[in-house]
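Below you'll find the structure I mean.
Missing here: one protein chain of the complex. Every other protein chain is in place.
And then chain A:
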């Protein structure tokens, strides 16, 4: 049992950036060249992704022809299982993404592989692997071990590892997919609703509101505040889920990434992993929250422990 197997993820013809981060995790974790790093890519035309996967530290790229390009949990589970049984890797790394949530656990239980999820650290301990993940809403870190498991499957938190920064020259091979009769069928993709009045990815200054605003009637005063500050109004998931703001305002994993943001003012947002995925890269984050223990303060540059309504009221006087 040796070697690290990575399974790449793509959607609508595009390799998802997290795939190369997971390759980065594999390359960073291999033991002084002793672990062979294999990257598998599944799809109707998997060869189209091969060039983008030729990264430094990758020894082999395996293409697996499947019936469809769109994700299907039964197909990914069956192919991953067959690859693991054929190659006997000691570690299998998958991105901790929506697609992987659909097949990683069934893969682990069917193969009785060691298994944990959303890891942001990996280490070797003798013959075994150790994964580090968060617990209790990110208040603690948990080191996870896998006693007696020859193969361990770990899903990797997006943004936790860097992609290899140079190209490599891995060998390329093919692997025959096992016969699969999928029990679900992909019908269509729905793109995010276009919004003419809000551009989260393009905004340089975002004022974002969270659960702390309390009630829908309070949205308007923060909309006005954002406008007077010259900021784009963003929000966290609960605000969009409640329908208080259109989804186009939502920052985070299932919303938009604040890609060009330089200043992010987070009002009443505690800072879930999913929200931070969309904004933690911003250089200047200012958080206002009544809870001094809120996770958002661990990534903010400036923090104000206080009532967002009081601060907003005072702030208005300056603009």
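In this text, a contact is a pair of C-beta atoms (placed from the backbone, for glycine too) under 8 Å apart; a residue touches a chain by one contact, two chains touch by 3 or more; residues count from 1.
As a working rule, contacts and distances are computed from a predicted model.
Colleague: One chain isn't displayed here; going by UniProt, is it "1,2-phenylacetyl-CoA epoxidase subunit A", "Tyrosinase family protein", "Electron transfer flavoprotein subunit beta" or "Energy-coupling factor transporter transmembrane protein EcfT"?
Modeller: Answer from the record: the omitted chain is "Electron transfer flavoprotein subunit beta".
Colleague: Just to verify: which one of A:49, A:146 or A:222 makes contact with the chain not shown?
Modeller: From the options A:49, A:146 or A:222, the contact with the absent chain belongs to A:146.
Colleague: Quick one: say which of A:56, A:177 or A:299 touches the chain that got left out.
Modeller: Missing-chain contact among the listed residues: A:299.
Colleague: Touching the hidden chain in the full complex, which residues of chain A are there? Just list them.
Modeller: Per the touch rule, chain A residues meeting the hidden chain are 11, 16, 70-71, 73-74, 77, 96-99, 101-110, 112-118, 130, 134-137, 139-147, 149, 183-193, 205, 229-230, 237-238, 240-242, 247-248, 250, 253-257, 262-263, 265, 273, 284-288, 293, 297-307, 310-311, 313-315, 317-319.
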